[in-house]
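Note that this complex is displayed minus one protein chain, with the remaining chains in position.
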Amino acid sequence: MELGMIGLGRMGANMAQRLLRGGHRVVGFDPDADARAAIVSHGGEAAASLQELVGLLAAPRALWLMVPAGEITDRTIQSLLPLLDAGDAVIDGGNSNYHDTLRRAQQAAQQRVDYVDCGTSGGVWGLAEGYSLMIGGDAAAVERLRPVFETLAPAADRGWGRVGPSGAGHYAKMIHNGIEYGLMQAYAEGFSILRHKAEFGFDLHQLAEIWRHGSVVRSWLLDLTADALAKNPSMDGIAPHVADSGEGRWTVAEAIALDVPAPVITQALLERLRSRDDDSYADKLLAAMRNEFGGHAVKRS
Amino acid sequence: MELGMIGLGRMGANMAQRLLRGGHRVVGFDPDADARAAIVSHGGEAAASLQELVGLLAAPRALWLMVPAGEITDRTIQSLLPLLDAGDAVIDGGNSNYHDTLRRAQQAAQQRVDYVDCGTSGGVWGLAEGYSLMIGGDAAAVERLRPVFETLAPAADRGWGRVGPSGAGHYAKMIHNGIEYGLMQAYAEGFSILRHKAEFGFDLHQLAEIWRHGSVVRSWLLDLTADALAKNPSMDGIAPHVADSGEGRWTVAEAIALDVPAPVITQALLERLRSRDDDSYADKLLAAMRNEFGGHAVKRS
Amino acid sequence: MELGMIGLGRMGANMAQRLLRGGHRVVGFDPDADARAAIVSHGGEAAASLQELVGLLAAPRALWLMVPAGEITDRTIQSLLPLLDAGDAVIDGGNSNYHDTLRRAQQAAQQRVDYVDCGTSGGVWGLAEGYSLMIGGDAAAVERLRPVFETLAPAADRGWGRVGPSGAGHYAKMIHNGIEYGLMQAYAEGFSILRHKAEFGFDLHQLAEIWRHGSVVRSWLLDLTADALAKNPSMDGIAPHVADSGEGRWTVAEAIALDVPAPVITQALLERLRSRDDDSYADKLLAAMRNEFGGHAVKRS
Partner (left out) sequence: MELGMIGLGRMGANMAQRLLRGGHRVVGFDPDADARAAIVSHGGEAAASLQELVGLLAAPRALWLMVPAGEITDRTIQSLLPLLDAGDAVIDGGNSNYHDTLRRAQQAAQQRVDYVDCGTSGGVWGLAEGYSLMIGGDAAAVERLRPVFETLAPAADRGWGRVGPSGAGHYAKMIHNGIEYGLMQAYAEGFSILRHKAEFGFDLHQLAEIWRHGSVVRSWLLDLTADALAKNPSMDGIAPHVADSGEGRWTVAEAIALDVPAPVITQALLERLRSRDDDSYADKLLAAMRNEFGGHAVKRS
């Protein structure tokens, strides 16, 4: 089928390319000319404006948004909706907060535009291996887009599915990322303990490789960890600074709102916050308190 | 080669069977007659005593212990060592604490018996898929046992390795299990949040299946989780009671001893303790304290 | 001075009584006739409606809200504001979310009514011991209300203060309560460990009493804990069920929003959630997962 891809950054460009390989017609839009040139070089077409993009597609259209969550997504939707016709579909493949998705879907519905939320996992590996797609929205709309999902997924019959009504796709992706935080932190802690056990002189890359085959902890994240450990076992030059892109925070908020304790996911998020504060006021105050009651020496900064 | 397998329980019986399939000669010992009959039915031999077992093997012998960690392992070694000759090898494939391993290896060394510790992961699936083996001990001894490891592992060239001197194998397995606690807890929390989000009516098995293909959180534990969710999505009849077999505790103790914070692994352990206390004194005291300062009503038990 | 007290529940009635003892004129409003009768019996006056209340006070008026945070507070303010004159002051002494406070203060300002937020700590003991008051709002308005604060506080010169602009009072109270969660949980855990150490046969009340004098952990919460342990050391008849009234959740959300890790306050909240779920889906799934990979028996419910 044919599809407009809005946003040709790392993720959008790869997804467009996978769709092109799958025989779809893809027209891409991105404000950046190099990004537009790239999609053309892969056999796609490019539009220099949303208006041009919409004009190049036949109704009922499918427009896939792959832009940063938040304001940019909102702005894009505000520009896009007036250009669309009833029966067109917008798919938000980004990491939008599901509350925003519910609001946007309502707005689109007023124009009888289908709004489909598609949580997309797979990162930079999705081009080659396919993406895991958690889809929310109207069942008929999702069905109409089936050829796109079947191509983006690792295989036509797996790695994708409609998981519920509007918002459900982004909700599931949010929880997916929350789990990811916990998994990553568990591995990182384990390897850190091993590295500090100097007397055994462990080769962390070797251990990761052994665990990749037959062990209970084998996983794709472990495959990647093994790769990272092979390249740079001592993590030289890498700052102990871990970013977070929002979905972990939302997972924590959602868990608490539902009265569900999620201590490991929560703690994994807090560790990321902690990683970015190398001058903790709390720790300084603790040192000062110990000095107050016990006369314990304070380390000077 | 030939090998004596001491302990023909769930794990030992499967490992013996995998070795037999691989063309090795395996003589098994177990106090239980049915267990002995079983190995014979799979083409192995059985001994009714350690003495008989040792007599059936030619020096230099390889004796693989697959008995519960702790006292039983100690008692077995005390009975076994006097029967052995210099140059024989004992492999402890169980989940022994590495401190015990260091002590036992020293004792065996006094008789010039090689003591090899082999952390073994794979559970009930190891028979079919092979075991992930983390091996500690003398390099020459490990080399001599290579045919056994190559058969037990998923493939001759992967999923096993000598990771260091005596104790290193059990140490690595301990950390492996600590990581496992964290991974399991992260998945459990995520699925629990999804289950409590009633408005989306998620099908947890479907989600697990989607994630198994292409997603960042795909793993073998997720495969198993999908299987469990397929069989019993509401977890009917299962008590919220999570056992722990010791390695999580040791991991926590070891992390603290090394001054390495491992909050997620630690918290995963504490959640297991919590799961087994349905009448928490701490929680009752908290309710009483709230009543004291704020006059907040206490729920009666 | 004179003051209208809106809400004569446990907290409002006590505060009215403390103000009456301090020589102030207090007119109370509450929909409940018994609550109105009670304030009259303590030397105050009562109004049967907000309109009557406002009519009984001379401008510039001071109206103290002591009603449940959330909707009831909002509804009361919507009814009250139209009855007020420029220069009147409304004080919200409840546990309102500071975001609500900011919004309400803006609305009041449109009528030139001062809106003062007063975080109030002390619980049922405040009547006798005075309340700790964290006040946000316009400095001149707070100054005009000084006689009220000086009477409600433990002493005229301590235990109260203007801590910042609108919202700052409720913000400080929110954090106060977050800290309270952490303190309570720390004591509860400590006493729980002691209780489980059966071989020493500790008398927990005796220990709490010893610690009340001279120890580093002495506190008012420990005084109350000692009292609770004296009455009911085994916590008989008390369910292990700990409520939370919202401020802990807000503290956790605020900490994350500020990128400040607050693991102990956060964990204390999660323990309260956990106390109220005696059939944890996460724990059941963990038990099922252990069964899947290791064949470990599952406890039946």
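When the chains are written out, they are named A, B and C in that same order, and each has its own residue count from 1.
Following the convention adopted for this analysis, contacts are C-beta pairs under 8 Å (C-beta built on N, C-alpha and C of every residue); 3 or more make two chains touch, one makes a residue touch a chain.
All values derive from a computational prediction rather than experimental measurement.
**Q** Can you work out which residue in A:156, A:228 or A:258 touches the chain that's missing from view?
**A** A:228
**Q** Tell me which of C:49, C:78, C:106 or C:206 is the one touching the absent chain.
**A** Candidates C:49, C:78, C:106 or C:206; residue touching the omitted chain: C:206.
**Q** Contact with the hidden chain only, please: which chain A residues?
**A** Interface residues of chain A facing the absent chain: 10, 123-125, 184-185, 187-189, 191-192, 195-196, 220-221, 224-225, 227-229, 232, 235, 237-243, 263, 267, 271-272, 274-275, 278-296, 298-301.
**Q** For chain B, which residues reach the chain that was dropped from this view?
**A** 216, 249, 252-253, 256, 259-263, 266-267, 269-271, 273-274, 276-277, 282, 293-294
**Q** Since one chain isn't shown, list which residues of chain C touch it in the complete complex.
**A** Where chain C meets the chain not shown: residues 121-123, 126, 129-134, 136, 153-155, 158-161, 163-165, 167-168, 171-172, 175-183, 185-187, 189-190, 192-194, 196-197, 200-203, 206-207, 209-222, 251, 254-255, 258-265, 267-268, 270-271.
Here is the rule we use: only the chains that are shown with their structure count from here on.
**Q** Have a look at which chains touch which and call the overall pattern line, ring, star, complete or other.
**A** Complete.
**Q** Can you give the whole-Å distance between the Cα centres of chain B and chain C?
**A** From the centre of chain B to the centre of chain C is 48 Å.
**Q** Distance from the CA centroid of chain A to that of chain B, rounded to the nearest Å?
**A** Spacing between the chain centres: roughly 33 Å.
**Q** When you check chain B against every other chain, which residues touch at least two of them?
**A** 123, 185, 187, 189, 192, 196, 220-221, 263, 267, 271
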